[in-house]
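For reference, the structure discussed in these notes is given below.
Right, chain A next:
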Amino acid sequence: MTLRKTLLRGLLPASGVLLVVAVAGLLVGAGDIGPARAAEVVLGGGDADARFTVLELRLPRTVVAIAVGVALGVAGAVLQATARNPLAEPGLLGVSAGASFAVVLAIVLGASATTVAPYVAVLGAAAGCLLALGAARLRGAGDDPVRLVLAGAAFSGLMGAASSVLLLANQRAADEIRFWTVGSVAGRDTDDLLAVLPVLLLGLVVAVAVSPALSALTLGDDVATGLGHRPRRVRAAAVTSVALLVGGATAIAGPVAFVGLVVPFVARALVGPDLRRLLAVSVLLGPAVVLLADVVSRLVVRPYEMPLGVMTALFGAPVLVAVVRSSRLPAL
Partner candidate 1 sequence: MKPVNTMTEARRLETASLTLAHGHTPVVRELDVELPPHRVTAIVGPNGCGKSTLLSGLARLLAPREGAVLLNGRELASISTREVARTVGLLPQSATAPDGLTVRDLVRYGRQPHQGLLRQWSKADAEAVEAALDAADLRELADRRLETLSGGQRQRAWIAMAVAQDTEILMLDEPTSALDIGHQLEVLEMVRGLAARGRTVVLVLHDLTTACRYADHMLALSDGRIVAQGAPAEIMTPDLVRALYGVESTILTDPVHGTPVVCPTALAVAPEPASVTSEAVPAAT
Partner candidate 2 sequence: MKTPPKTSPKTPTETPTETLTGMPMGTPSVDVPAPRPPRESVAPPVPAAPPGTFRLATGGLSVLVPLRPLLAGAVLALLLVAVGTVCLAVGDIAVAPLDALRAAVLGSGSPRDLLVVEELRMPRIEAGITVGAALGVAGCLMQTLSGNRLATPDTVGLNNGATAFAVAGIVSSSTSLLPSATALTGAATAAVLTLALSGGAGQRGYRFLVVGLGVGAVFGAVTNLILSRARIDAANAAFAWTVGTLNSRSQTAVTVLEVGLLVCLPLAVVLGRRLNVLRFSDAVATGLGVRVRPLRVAVLLTSVVCAGLAVAVAGPLGMIALAAPEAARRLTGPGPVPVLTSALAGAVFTLLADLIGRTVMAPLEIPVGLVTAVVGGPYLLWLLLTTRTRRTP
């Protein structure tokens, strides 16, 4: 596939969709500011109420959703390549759950959420990541892409239950904690984003840097070594990038599952299995998916909102079923 084709088949539609949902994210909401009034603001006019809603609430939220989407989409693509498993997804494998449990634990132990969250979450994500990949490398499990997912689900369930127990034990912090058990981008502002931005950027840089070596690794360790890569180092770097990205995303939006599954799945359908092209498309598709889920989550239960994590599960679980149903799991 030539660069032009990649552009035509992947990047163009992805950026189109992203643009549409980003605008929709500004125009649509659960409250009374309808699309028409919001559009005036976007065009530079509008009344004070509408300006506040659109510029102070929806705009930061949209930006946060974009950041989270980029992080999760890229993390999904990298993790799938590392685990060589089309079902490997940060949410499903318990990486997100590990991150959010770490944050909950930190809060219960007395830390304030905003300051430490990103770093603790990265640590938790790294632990979850290592556990998942360790599981994949255990005898037998690696040959069976599906078993890895089951192990991840078990780990996620365990972390979720442990978080709930902590939540019970510490009623005082319960409200602060409850946020960490379902993902959401509602009410997040630019300060929150700035706190995690360094982590996300670092993760992104590592992901881009490691992608050529990682794509060589999909041909097998021996071939990659022959091409001058060091498989262990490459994998370590990949895990680091996933931990940074997922930890950062979880720190700001809580555990959001299935994005890392859906995005590479769609991207692969658009531009094929090459990792670098996948990453390029995922950078655009990730935010598109998260924004879309966020916009829909504002609309389905008006005047309430539905947590983002719930919405992505509704989107993502059918994709999971579709991937498993495909007669032969694509080898990665």
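Everything below uses one rule, namely that a residue touches a chain if its C-beta (ideal position, glycine included) is under 8 Å from a C-beta of that chain, and two chains touch if they have at least 3 such contacts; residues count from 1.
How these were chosen: all candidates are chains of the complex that A comes from, given by their letters.
Source: prediction; values computed, not measured.
Touch, as defined above, links chain A to just one of 1 or 2 in this complex, and that is 2. Listing the residues of chain A that touch candidate 2 in their complex gives 87, 135, 138-141, 144, 146-147, 149-151, 153-155, 157-158, 160-162, 164-165, 168-169, 182, 257-258, 300-301, 304-307, 310-311, 313-314, 316-318, 320-321, 324-325.
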